[in-house]
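First the structure, then my questions, so here it is.
Missing here is one protein chain; the remaining ones are kept as they sit in the complex.
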Amino acid sequence: MSEESTARPAPPGQGAPPPDPPRRRRRTGRRGIDLPLVVLGAMIVLLCAVLIIPLVGLVWAAFGPGEGFGGGEPSLDNFRTVLSSDGLTGTLLRTLALGVGSVVVMLVIAVPLAWLYTRTDLRGKTVILFLAAAKMAIPGFLVALGYIFMFNPSNGIINTWWGELGGSGPLTDVYSLKWIILLQGLDFAGPAFFMLVPTLRVIDVNIEEAAAVHGIPRWRAAVQLLLPIAAPAIAGVSIFFFIVAVEVFDYAGMLGMPARITVLSTLIYQYSQGTTGTPEYGNAAAIGLGMALAIGLIMFGYYRAMRRANQLATVTGKRAAREPIRLSRRGRRAGYGLIGVYALVGVALPVLMLIWASLLPYLRPPSFEALGELSFAAYTDASYDLAEVMPTTLLLVAVVPTAAVAFAACAGWLVTRTTLKGRRGLDVLIMMTLAIPSIVMAVSFLYVGLSTYRWVPLYGTAAFLALVVACRFVATAYRTLHGTMLQVHSELEEAAAVSGIRRGRTFVSVVLPAVRGSLVYAWFWIALLTIRELTITLILSSDGTDVMSTRIFGYSSAGETSLSAALGVIQLGMITVLLIAFCRVARRQSF
Amino acid sequence: GGDAGSGSGPSAGGGKLPSSLKSLSEKASKEGKLRLFVSTDSRTPAHARKLSRALHADTGVNIDITFVSGEPDPSFANKLVQESKAQVAPSIDVFATTPLVVKQLSGAGLIQQVDWGSMEGVDANDIWTQYQGIYIAEIARTVLYNTKAVKAADAPKSLEDLLTDKWRGKIVTAGLPDVFSPLAAGLGVDKMLDFVRRLLEGDRASMASVPTAIRTQVSSGEFPIGYGIRIGESQRAAKAPVDYAPIKVPVVPRAGLVIKGAKNPSAAQLFLYWLNATDEGRKKAFEVLDWPRYTTPGTDLHALAQKAGGVMTADIDWWMNDYEKANRQVAQLLRK
Amino acid sequence: MIELEGVSKSFVQDRNRVPALRGVSLSIGKGEFYVLLGASGCGKTTTLRIVAGLERPDTGTVSIDGRQVFDHTAGTWVGPEERPQAMVFQSYALWPHMTIRQNIAFPLRRGVRRAAKDEVAARVDEALELFRLTEQADRRVTQLSGGQQQRVALARALALRPKVLLMDEPLSNLDAGLRMDLRLELKELSRRTGITCLLVTHDQEEAMMLADRVGIMQGGGIVQEGAPDELYNAPASEFVATFLDHMNLIRSASVTAGDTDGAEITASGQRLRLGPGDHRVGTTLTVGIRPDDVVIVVDPLSGSAPATNLVTGRPIDHHYLGGHFLHRVETPFGLLNVRSPIGPDRFASGTVCLQLPAERLITMASARPAPESAEHGEDEPDRAVPPAGSARQ
Partner (left out) sequence: MIELEGVSKSFVQDRNRVPALRGVSLSIGKGEFYVLLGASGCGKTTTLRIVAGLERPDTGTVSIDGRQVFDHTAGTWVGPEERPQAMVFQSYALWPHMTIRQNIAFPLRRGVRRAAKDEVAARVDEALELFRLTEQADRRVTQLSGGQQQRVALARALALRPKVLLMDEPLSNLDAGLRMDLRLELKELSRRTGITCLLVTHDQEEAMMLADRVGIMQGGGIVQEGAPDELYNAPASEFVATFLDHMNLIRSASVTAGDTDGAEITASGQRLRLGPGDHRVGTTLTVGIRPDDVVIVVDPLSGSAPATNLVTGRPIDHHYLGGHFLHRVETPFGLLNVRSPIGPDRFASGTVCLQLPAERLITMASARPAPESAEHGEDEPDRAVPPAGSARQ
């Protein structure tokens, strides 16, 4: 692979041209070896290997016995079980509605926010960054609980007020699909913001300048010029979150299960609970496999739609670093309005809920009576936990994003910057890993880690954990970088090629620096996700490799909400520190 | 039943272990460490410290206890099994769990042989001989009510009460099989299934996604009645407006196991002995670990059993064999 | 129509503020065709962008069509969308996801100054026709050659029929033929429609041909302004002189004699007569002559040879320019560029005799006289372009 990618233009009708003859290699000696390209190739091979593991695990488990992974004849039992589950059509339709709906909610919030952040001179726009990041610190179940306290039909605070004001019946019932969609969409808006910012940021200001001098209003330029140019990235991000939406259990569980609103993630949850408590990986895997196939189809459609995306490159050697154009007064007001609404609905309420929960001995809705019992006791207890989980948590936060971004950058390069046959395959492979339920992924790695333990005793170490979590996030990082790399004009590489710079070196010294802002963004937000990552760490962490998120989850599922919320607040603090560091880096580098 | 004669231990005076355990306690001291799997009922490191101190105060043995928590018992057991196949040293010493998981571990040969019977003060009834386990705690599926929303007099008095129209739409429970299956210990499988079917039909009960949400939603007043979980330790401490309805409810026994290949087998044995056979140990099991036994006075389960006139339970054979079947049948019902 | 008053602008580069414009004032009348001419990096594009509203000046005021669009003190600001303008960018700035036709039609359909529906198609077709793009109209702009892209940019701007048309080197990527045609078109268009045009170029011929008035920029300021022939015939400074048509300069010439016919100067020990003019004996001047105006005296000894202002030099090299040659000749006055149809074969002897006709000699003050340029001489933004006339000889 590494040699083949030295081919620049695709030779018509055949694969990559033959690798360079060894004769010249020898003649040019050390300089003949494109070391970065070798590393790049190795990284991609490693990535493929690592990504294939859970995929194989998925297939294996899907065709294995219900408990999964056991031996036995391959059978279709799991599919039968899944297909015969009650109301499958309804479940699928609801899941579709949930996926599409939450992606729409997400786009409606994240795209304008990302636009405001990257393409306008809105004062104080950095606050968006804080909002989006803060949201990620809060466990979904707590958010859900907060909204249950507000809007549950029996004694939800707001519903009660509504009743007192003379409204008939509850104002709204939080146990409904529309709330699941709304809250899940809100939840995605933050991550989506982080994925979209890099792409929007690198698009040449010229696009808007040309629009402005021809009398096209800013919003229209944004909608009709910027959006189409960013379309490949936005579509990619949408697909990404569609897949995630199908899998996330927080809201579907907390708000859907009480009202018996079944979606695929509830099914996966039920199967992974099993009848006797032993997870039925097989059934979960069957669903995951179905999803993976669906993703393959979606990606196929994506490619058809984005055929010409590579011609939209706008990062050229020409002047690019311009200040954004000024927003009109009305635009500014609308911008602040949007940020305000997002801050209030998406962030303020959950954050307040988190803090409230951390100060109460047991969880209950806000009231004056409860106010009297606030205490910091939970923080004292939590501080013991901190000492235990910090080393591994910090290690993961340092290693996982770095590894994921490195993998994703290599893969992104292969897919967007070469004409190698089969590069699309890698793209699809990466996206397919999203379809693998986390639990199946974790267990696949558990098996691989254990079966190779005799030769490589990695299993049980923090490094192994980091590798697997990084693998989980490659798709995320990849989605973030893919869009930006598409924006890099091929002339930059061509200029390097005619100057005698080899492809690997060009990648390291031209392509990567050209998108380095995005690398930092991707790194940062994967660090955020790593702090939050749960299932994999839960399953793969063992003695001494406990992390923050598993503690938070553990306490919350044991009903120790105050402890878990206290840890959540601490986590929020960590994220804030990370964010400040990030902002400083971003400012210094003036991306 | 799993009843055990209480207070027969020699340690009433505290600080001393029977002399027959001398060598064990010496070995345990030498090991000085213990890793205890506490399942999903996450206990904090602070708790672990408290427990260590109590153990030391009571027995004079100094053991540094750490908790391992996270996954639910069955999947953790599953992992242990896989690890042992790959010859990875187990990451815990003590596993305290319910019958089905005991069976799973025992089937995989993961349980260390311990001659519990030879230890002074251990009730023979507390020993799951075939499985090398020792009875230490119970999981209870209780009925809770919100004391602000429901007067004590109005609280349901029986499971049947829950099915009346009075509580229609006011009950919260969780849709997991093992929330309901223990009922079969007292009601028999058919009656249990019938109960579940009726409880879940229509809009009678709402389903929380996790059992712990039940008590939060009851204490917050969103639902006056909850079924499926005990009152939380912090709720008890903070006097949350929840109480048990005086209904006889099932308790699932929990046994402690020493894992084969454990790094600290003696400490594990000693610790389990302490939890089971000494008064102080039993008390701390409830106070620190929140692992009560309804036979131990001072625990919430003891009070409930007094109020309701006992608990539903069965002998170990039933738990090991029939319980699993009941579980499957409920699971099937729940998935409908 | 366009008024700039004391406009300055500096950019932040690695924490320093580097001035790009220093107090530029400019006034362009309605329907006028104004051309900014200047060396690379002198601030032409920046000026244009300030007029367009793409850059905010640090000081000064800008008004377009009688309306103040920027005032530093009053805080006035009108966004670029609101200004009655269109612009052609140096880098084209086409919208890459659209076809040529869409690029042209988009502002007409969706802009603030949109046209009636049925008119849009007509105007787009007209613009396509004008810039000979009809055949490719439905091709993506990313598939076009550089010159084609430039034409699309022009078509897009003109189709909007703006009151003010701003152009940043709009013809630099076109071939001579097309360029000449488009120049004629542009000129004709501005005449016919009365559009006020502000064009930036580095091509002197273009400036001369198109402009009603030319402004010469140097180091962030306008150093001379005037009608093309005015500038051409009476450059106010050495910079302007050399910038226009690469004039040869003879420095430190002192006026040694003067009568009614003209003065006589001495430079590098050689005497030259000047054409009529008022020069005080004893002053020091700079004298310039264009490469075209130097006459090569092929046969200096023949009777028909002129007698005055002759100088002998050693030709350094010769460059064919198509029909005529550029000779560089080392003379006592320094290196002179001579453009002439006479080829190097005619003076193979190693020396050549040149005549600098008196009536072709242009005089200017010796030190760089324009106060702006003198002021900025030390730290002009683009020091790379050497001070007037030094490196050009």
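All chains are identified by letter, namely A, B and C, in their written order; residue positions are counted from 1 within each chain.
Everything that follows uses one rule, which is that a contact is a pair of C-beta atoms (placed from the backbone, for glycine too) under 8 Å apart; a residue touches a chain by one contact, two chains touch by 3 or more.
A quick note: this is a predicted structure, and the numbers were derived from the prediction, not measured.
Visitor: What are the shown chains that the left-out chain touches?
Guide: Across all of the complex, the chain we cannot see touches A, C.
Visitor: For a quick check of understanding: of A:I157, A:I501 or A:V520, which residue touches the chain that isn't displayed?
Guide: A:I501
Visitor: Per the definition of touch given earlier, which of C:E205, C:D261, C:D299 or C:E359 contacts the omitted chain?
Guide: C:E205
Visitor: Which listed residue, C:G177, C:G269, C:G282 or C:G350, touches the chain dropped from view?
Guide: C:G177
Visitor: Determine and list the subunit A residues touching the chain excluded from the picture.
Guide: Where subunit A meets the chain not shown: residues 6-12, 14, 17-18, 20, 24, 28, 31-32, 315-321, 489, 491-492, 494-503, 505, 509-510, 513-514, 516.
Visitor: Can you list where subunit C touches the absent chain?
Guide: 11, 13-14, 37-41, 44-45, 90-91, 131-136, 138-140, 143-148, 150-151, 169, 172-181, 184, 187, 202-205, 207-209, 228-229, 232, 242-246, 290, 292, 319-323, 326, 382-386, 391-392
By definition in this document, only the chains that are shown with their structure count from here on.
Visitor: Mind having a look at which chain is the central one, using mean CA positions?
Guide: Taking the mean of all protein C-alpha atoms as reference, the closest chain is A.
Visitor: Taking each chain's centre as the mean of its CA atoms, how far is subunit B from subunit C in angstrom?
Guide: Taking the mean C-alpha position of each chain, the two centres sit 90 Å apart.
Visitor: Averaged over CA atoms, how far is the centre of subunit A from the centre of subunit C? Could you give it in whole Å?
Guide: Result: the chain centres lie 54 Å from each other.
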